[in-house]
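There's a structure below that I have some questions on.
The complex appears here minus one protein chain, its other protein chains still in place.
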Amino acid sequence: MNKLKLDVENYRNLLKQYITTHDETSLYQAEQFSKVSMQHNISPEEIIHVHIEALKDLYPHLPSEVDDSMNFLLEAMISYGLAYQEFQSLREKQLELKSEISVAANMQKTLLSTVKPTINGIDIGAISVPANQMNGDYYHFVTANDESLGIAVADVIGKGIPAALAMSMIKYSMDSFPENQRFPSDILKNLNRVVERNVDPSMFITMFYGLYHPATSSFVYSSAGHEPGFFYNAKKDTYEEIQGKGLVLGVTNDTTYEEFEIKVKKDDKIILLTDGVTECRLGDRFIERDEVLEVIKSYIHLPAQEAVESVYKHFERLQDFQLRDDFTLIIIQKNV
Amino acid sequence: MDFQSCVKIQKEWDIVGARQLGRERAKAIGFGTVDQARIATAISELARNIYLYAKTGKICFEIIDDLEHKGIRIYAIDSGPGIEDISQVMEDGFSTSGGLGAGLPGVKRLMDHFEIDSEPGKGTQVKTVKWVR
């Protein structure tokens, strides 16, 4: 490619060409000229200076006022040039930051990852997809010797690295509870105190924690302001909202949480989610909760993992592959 | 190396005086139009900072004209409140006046050499140089 010469002669010729022909080619060449100039960090005031010189060359008898006006313009453009340089520098910094966040996000994935347990007679499906690089949703499975299954779903309000740190707090808090003391209301009560003390006043966490005991087929749970899930009762063939109100974590330090219980029978299903699912937009409006349920119903006959992935793909398509919020969906199916 | 002259900065109008003197000095030593404009802009920023934050101070010029170098050295000196965190004011994107692009990083870009010293409670001193090309 022709390396356009960055000098008065070249600019003057292009300028003369345009003045004579008024053609689009000259303007296109002007565009190329400025692109190359920017690559060489030529500032706007230098371009104006080149223009002034070119004008003088081409039209030596121009009134001095024109010259003066161009000098005036030159001064005015210096600030624009400085702003552009600042912009470039900030752009570089942004790229650096993005890659740092990438690293942090990968660390988060590794440190906070949870293993989907294999429990006899239970089929578990889980999916959590972040809207951006750092996932503000978090879910964690805990198992014990008595084959009980603990499941926590949390949505950390607040973004980026502070949110990720809050999640570490949840995970280590949960893991540090002795096996036989993992009562949902206690866990939430303690977590609430930790969050309230340690997190910035506008950050808070919604969380659902449930414990399934295979011996008694009971699912005991508490909720801290979390988006209610659904319970499918196979015998009645109905879907009910999982009831249970509780204050979000981190607001007041003495909050207590009520515990609720559901009996889980054969073919019953527990569906847990975060508001990333219920905040989907359909064009101009928001999806209604019963519409969300309809979507879930259409895939629920599939094995749990396949079901959650299909529901996700469905919503992904609905939102043109641009989800607004982190999306988390968990389905626990009792098969025996 | 010779001849230093200073402009006291007390009123906004003094900024204009400093610019003018700076430009004249720059022209006399042989700077081209564009560099004259850059120097004037740098002076303007420095004087404006004095006017806005320190209330009074001075801008001084030193012409450098020896066998090896030709250029202008500009000092901006005040005994104002000083700067708490110099690295912060030298960061792109940081602005106390809500503007884009200029500020101290802008001055650094306009000139060839830039030095700043500041002590909270005592004042600030900026030294900046541009060479004739």
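Per-chain numbering from 1; labels A and B assigned in written order.
Throughout what follows, a residue touches a chain if its C-beta (ideal position, glycine included) is under 8 Å from a C-beta of that chain, and two chains touch if they have at least 3 such contacts.
Following the convention adopted for this analysis, contacts and distances are computed from a predicted model.
**Student:** Tell me the UniProt name of the left-out chain, picking from "Two-component system response regulator", "Thiamine-binding periplasmic protein", "Anti-sigma factor antagonist" or "Beta-ketoacyl synthase N-terminal-like domain-containing protein".
**Tutor:** "Anti-sigma factor antagonist"
**Student:** Kindly name the visible chains that come into contact with the excluded chain.
**Tutor:** The omitted chain makes contact with A across the full complex.
**Student:** So which of A:158, A:184 or A:210 would be touching the chain we can't see?
**Tutor:** Touches the omitted chain: A:158.
**Student:** With respect to the chain omitted from the figure, which of A:64, A:252 or A:322 is a touching residue?
**Tutor:** Checking the options A:64, A:252 or A:322, the one contacting the hidden chain is A:252.
**Student:** Residue by residue, what part of chain A touches the chain that was omitted?
**Tutor:** On the side of chain A, residues 155, 157-159, 201-204, 206, 225-228, 245-248, 250-252, 275, 279, 284-286, 325 touch the unshown chain.
By definition in this document, only the chains that are shown with their structure count from here on.
**Student:** Just curious, how far off is chain B from chain A if you go by their C-alpha centres, in Å?
**Tutor:** Whole-Å distance between the two chain centres: 44.
**Student:** Can you tell me which positions in chain A touch chain B when the two form their complex?
**Tutor:** On the chain A side, the touching residues are 45-46, 49, 52, 71, 74-75, 78-86, 89-90, 93.
**Student:** Sort out for me which residues of chain B touch chain A in the complex.
**Tutor:** For chain B paired with chain A, touching residues are 32-34, 37-38, 40-41, 92-93, 100-102, 105-106, 109-110.
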